[in-house]
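Heads up, this is only part of the complex; the chains shown haven't been moved.
Note that the chains take the letters A, B and C in the order they are written out, and that residue 1 is the start of every chain.
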Amino acid sequence: MHIVDGALSAPVLIGGAVVATGGLALGLRSLTLEKIPAAGVLSATFFVAALVHVPIGPSSVHLIMNGLAGLVLGWAAFPALFVGLLLQAVFFGFGGVTVLGVNTVAIALPAVMVGLALRPAVSGPDARLAALAGLAAGSLAIVLTALTVALVLWLSGDAFLAAAKLVVIAHLPVAVIEGLVCAAAVTLIHRAKPELFAALAGPATLRPA
Amino acid sequence: MSLLLEGTGLHFTYPHRPPVLAGADLTLGPGDRLAITGPNGAGKSTLLQILVGLLRPQAGRVVAFGIERHAEADFHEVRRRVGYVFQDPDDQLFCPTVAEDVAFGPLNLGQSRAQALETVARVLDVVGLAGFEGRVTHKLSGGEKRLVSLACVMAMDPDVLLLDEPTNALDEETTARMEAVLLSLPQAMIVVSHDPHFRRKVVTRTLRLQGGRLAAPDPTCRHARGTG
Amino acid sequence: MSHILGRSAPTSPGDSARTDGLIQALDPRTRILAAAGFALVAVALTSLWLMLIALVMAGLAMGAARLPAGPTLRRMAMMDGFIVVLLVMLPFTVPGPAAFTVLGWPASWAGLEQAAAIALKANAVALALLSLVGSMDPTTLGHALARLRVPERLVHLLLFTVRYIAVIEAEYHRLRRAMRARGFRPRTNGHTLRSLGYLIGMLLVRALERSERILQAMKCRGFTGRLPLLDTLRFSARDGVFAAGLIPVLAGLLILDFAHVPAA
């Protein structure tokens, strides 16, 4: 799900960079230095989670988990996922430089949106509702990511329209997988440590248990 | 009857490290309860992982249930029949509830959910945790987690048990319970344990891992005693 | 213990002379700015020949960084694998005179050219980035970004992430190994997805608990809401020489490309 350098038009790249900068600014505003350790260790965990491969028949896909990142990190998902994308681009060669803004928007904006919309449901007392909200968050985030990628491709030229449609279709099975994995993860967190969904939420400082 | 597990001339080195195993040999026959002792970092956990194929030795042979095992596929059967209880229960337990953690192995073996839940109830009873099904694994005490780890492995109905420091982090009462459970089990087992009291009660034989090799323990060192 | 970020970077100061190339002799800030400048220029190019020159420049950078060619090119191939579908479709979706037809579908010259342009640019930028920036320690990247006035909180977030990736990854591998020991083999089914979801959830729960302990450790050492950074970055004459060489070359590429546009 990375767009590479050279494919998108200049206005799209600039637009992506501007939106990403805004998202980063908003995300960083909520991250006091006292919350940085929690955000950093969680961000590292999402980086590791993205290395997990799930088999689909003879092939496999790696997880993205941006929906779960939105549920856990809220606005902080923006900088956290940006850091992950930056590290992947620089050290793995996935993605690129000029597309970093667009890629960040495509992954992080859906994360924050589903996080804001569904966090109340996952942190509520009802375990089944939480699991359902996790399912919705995981799959919706992927669908929104695929739509964003398709949109920026299409905006960059009509020749990409077929590729844009393909991106959306190819991500439907991924959305199902991510939804189910996210639902399971939310179920576990809901039982083992529901505070996690609030750890980076409010202005309250982290209290050691 | 023939041997259950056999390791011969095992050599193992982690990348960029000095060798951990340098010609370790061991055998486990039916009914054996073998203890392995040795200083921290001697390679005891490494040895157990080699026996179930989680690590591949650079030299040496692993024979399990009479068949020599090399490739990952060879070890699938071994892992079904050899239950491995990890040193740190937090490395082993990852499910929200005790029932799901214990059912994980049976489900991997192809049991239906209903069968798996029956198995769960049965083995929790064996380890003295009847009624713990719905408890949140992450919130259990250290001792309870260790008993759940054992239940997870018992649920797969193994022929052999490998137990890595099963009484580590247990208070006396839980240690006594663990001893009683292990003594009640018919399986052959290899137990890594630093605790001579425990070894004296539970095992039939002790080997000491030092300098990469296994040998009968030196009786002059106080800490290596307890061979029962 | 594996370190998934950065190839075996020198682990003690004495090692560096042996493994480092010319690129590593530059200040990390120079390397970051050079990679960014190169990327902007490469993406702006319209002439395939000049893109090819940019790709050759990136290849030279790989050599100057003494990156192992095999693994680096394998990474590039993996990236190309992701975009190959997009590239293959372009000749059939870009209108223009047909170059050839496949099963009755005409493939246009213009589409072929556009696909080639994307492939050249993407590979040139990725290779330059891996060579110039990917060849530094992730920790150094953080320090350099801080000196380039990237917001402090973002830098600290990056540094904490880099610090704990290896710790979390080790935790992940231990749990996966324990799952394997209990007969787990990932398949396309609900049991697999549920188990992997639990695994990720558990890693997050433990990560938060670890962060609570980290904060305690910070308090024990007098944490007052400030995270100081110490670095030893310094520009040297080498950076000046490098900039003096690179800037005209990049500018030359743009000028040649501009002159070339009408022909294209």
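What we mean here is this: a contact is a pair of C-beta atoms (placed from the backbone, for glycine too) under 8 Å apart; a residue touches a chain by one contact, two chains touch by 3 or more.
None of these values were measured; they are calculated from a predicted model.
Chemist: What stoichiometry, expressed in the displayed chain labels, describes the complete complex in this file?
Modeler: Summing over the structure file, the composition is A x1, B x2, C x1.
Definition applied: only the chains that are shown with their structure count from here on.
Chemist: Once you draw an edge for every pair of touching chains, what topology comes out, line, ring, star, complete or other?
Modeler: Chain contacts: complete, every pair touches.
Chemist: Chain pair with the most contact pairs?
Modeler: The chain pair sharing the largest number of C-beta contacts is A-C.
Chemist: Please indicate which chain is farthest from subunit C, where distance is taken between mean Cα coordinates of the chains.
Modeler: B
Chemist: As a quick test, compute the distance in whole Å between the mean CA positions of subunit A and subunit C.
Modeler: One centre to the other, that is 19 Å.
Chemist: Could you put a whole-Å number on the gap between the CA centroids of subunit A and subunit B?
Modeler: 39
Chemist: Listing for subunit C: what residues touch at least two other chains?
Modeler: Where subunit C meets two or more other chains at a single residue, that happens at 195, 198-199, 201-202, 205.
Chemist: Find every residue in subunit B that makes contact with two or more other chains and list them.
Modeler: Answer for subunit B, listing residues that touch two or more other chains: 94-96, 138.
Chemist: Across the complex, what residues on subunit A touch subunit B?
Modeler: By the definition above, subunit A touches subunit B via 187-188, 190-193.
Chemist: Contact residues on subunit B for subunit A in the complex?
Modeler: Going by the criterion above, the answer is residues 94-97, 136-139.
Chemist: Please name which positions on subunit B make contact with subunit C in the complex.
Modeler: Counting only subunit B, the residues touching subunit C are 49, 52, 54, 76, 79-80, 84, 86, 88, 90-92, 94-96, 100, 104-105, 107-109, 138, 152-153, 156.
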